[in-house]
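Report on the following structure.
All protein chains but one are shown in place.
Entry: chain A
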C-alpha cells in the first residue's frame, strides 16, 4: 500500500456510515487480521464468518461451535484463529482449511482470548471468576497467572503490544504487570476514582503502535497511560494517566474501546445507545460522535489496522464507518493545485503569446543526469505500516487473503461451441494438481477430517454455574434482558446448565 501517495484530505478517522456487512447469522464479535484485509465475525449460531474487506464479500464460513462465539483473535501470520464460545470451549482454527487444530474445555465461560502478539503458540484466556490462564498450544499445558487479591476473581487481562508483559486488572481497580515468561510481578498500581474509591476494571486495550494503552473502568472514565511510565513506577506505583476521557454530559458507560491503527485516536462504543465517540489521544478532545440506528445496542467495536475505518456490531449486523470520499482534484493533472478559496489570478506578460519570448532556456543537464541512475525494478520495499519497529521484514508466509471461488450459477449456454473439425484438445497437465489445494471446495473428495485434540482445563476454586454475560444473568434459564445477539429461545442457557 503506497501510503505516501494516499494523502488523506479529511481527518484520520471515519466520519460517516459506509454500509453494512450482512450475513444470515447474527454477529456478536469481530476482529480484523493484522493487515485489515480480512474481518472475522463470530456469530450467535456458533459460526465464524470471514469477510474479505476489499470486496466486502464473504470469503469463508467456519462452522466452529454449537454455541455463540463470544471472542476471537487472529494469529500474527493470519493463518490461525482462536475462538471462544459461550459453552466454555476455546478452539484454534486453521483459516485456509477450516479445520480445528485443538480444543480446550474450561470450567467457566470465557470473556476473552488473545494470541501472544509475537508467539502464536501462547494464548491468553480470561475465564469468568478465575485468574487469567496462559495456554501453550504445542503441549496443551496451561499456567494460571498470579492475582493480587484471591477473594476477587473478576479479572481481565491483556498482552502488551509486543507480548513482553501481561497486564491484569481486577474489580478493585488493581492493575498488575507481569513478565510473560516468568509471571514475575514487575509493576502495579491501583486506579482510584473520586477520592480514593476503587473502581472495577472492565477491559485493558493496547494500541498497535507505540506504548500506550487504555483502561475502561466502571466509573465510566477511560484512562490512557503510557506503558513505559508504568514500568518506571514499578510496584505500587502511582502513575498519572495521560488522558482521562469521558462523556460528562450523559455519563455514558462504555461497552468497548480501542485505538486507531496509528494509536492517535481512541474510539469508544456506548453501552447505552448505538453511538461511537472518537477522541484524539494526544489532546484528549472529542473529535466526532458517530450515531447508528436508534434503539440498537452496541456489542463490539474494531478499528481497521491501517485505514480510517471502524467496524461496529449492533443488532447482529456489522456496520462499517469510513471517511467521506473526497475526490482529490489535484491528482487529475500534474499541474493542478487545489485552492481553499478564490485567488485573484495575475497574468504573466507572455501568457497569451503564441511563442513564449520570455521563457528561459529549458534546463537540460538535470534530466540527463537522472537518466543515468541505476534503477531497481525488482526488489520490493516492506510497507512501513505493516512492520513493527523491532522487526525488519514482512512475513512472506503470512496469509493476507483467502482464495476465492467464483460462484457459478448455471453453466453458460454456448451457442458458439467448438466447431466439429476442431483440433482435439489434450487434457491439461496434472501440473494443475498442485493447484488443487488452492482451489476452493466442491472439488472431489476431501480427506477425512482428523479429530481435534480436546484438553480439559481444570481450575481450582472456579464456580461451575456461571453463565456468560452474553446469554443473560446467572441462574436464569431464560434471559430477562433483551440483548442483541441473544440466541433464539432458551436452548443455549438450558444446554449450559446441563453441561455443568
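Operating definition for what follows: a residue touches a chain if its C-beta (ideal position, glycine included) is under 8 Å from a C-beta of that chain, and two chains touch if they have at least 3 such contacts; residues count from 1.
Quick note on the criterion: contacts and distances are computed from a predicted model.
*Asks:* I notice the complex is incomplete. Of the names "Phosphatidylinositol glycan anchor biosynthesis, class T", "AP-1 complex subunit gamma", "Glutathione S-transferase kappa 1" or "WD repeat domain 5B", which is the UniProt protein name for the chain that's not shown?
*Replies:* Looking only at the record, the undisplayed chain corresponds to "WD repeat domain 5B".
*Asks:* Sort through A:186, A:400 or A:462 and give me the one touching the missing partner chain.
*Replies:* If we include the chain that is not displayed, A:400 is the one touching it.
*Asks:* Using the document's contact rule, name the residues of chain A that touch the chain not shown here.
*Replies:* Spelled out for chain A, the touching residues are 1-2, 4-6, 37, 52, 54-55, 57, 59, 307, 325, 327-328, 331-334, 367, 370-371, 373-381, 383, 400-401, 403-408, 411-412, 414, 416-418, 422-423, 425-426, 428-429, 431-432, 435, 438-439.
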